[in-house]
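To start, the structure under review is shown below, and the notes come after it.
A single protein chain has been omitted from the complex, and every remaining protein chain is retained in its original position.
Take a look at chain A:
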Amino acid sequence: MSLTHYLVLAAILFAIGATTVLLRRNAIIVFMGVELMLNSTNLLLVTFSRIHGNLSGQVLAFFVMVVAAAEVVVGLAIIVTIFRTRRSASVDDVNLLKS
């Protein structure tokens, strides 16, 4: 098995994550789609690090993880705040700025 299989798997996961963001209405599931995209990118980075024999890819994946953790904290706080004010976690209901 060549290492390209990992890359193709990461690409498939990324596409499914992007489709989740496009299709789902529940803000939490949309957020999980974003997480899936970040994870597939990490797999890509780790595989490239192995292809090139260079650990910089792993370091970059590590930083992606840390930033993703911070992003999740703030994003979920925003979702909770929106849910408190609008009693809904659907992205369609956040339309106060719509004319």
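Assume a residue touches a chain if its C-beta (ideal position, glycine included) is under 8 Å from a C-beta of that chain, and two chains touch if they have at least 3 such contacts; residues count from 1.
One rule holds in what follows: contacts and distances are computed from a predicted model.
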item: Chain not displayed: protein name in its UniProt record ("Menaquinol:cytochrome c reductase cytochrome b subunit", "NADH-quinone oxidoreductase subunit J", "Oligopeptide transport system ATP-binding protein" or "Putative membrane protein"); value: "NADH-quinone oxidoreductase subunit J"
item: Chain A, residues in touch with the chain not shown (by the definition above); value: 1-20, 22-26, 28-29, 31-33, 35-36, 39, 42-44, 46-47, 49-56, 58-59, 61-63, 65-74, 76-81, 83-84, 89-90, 92
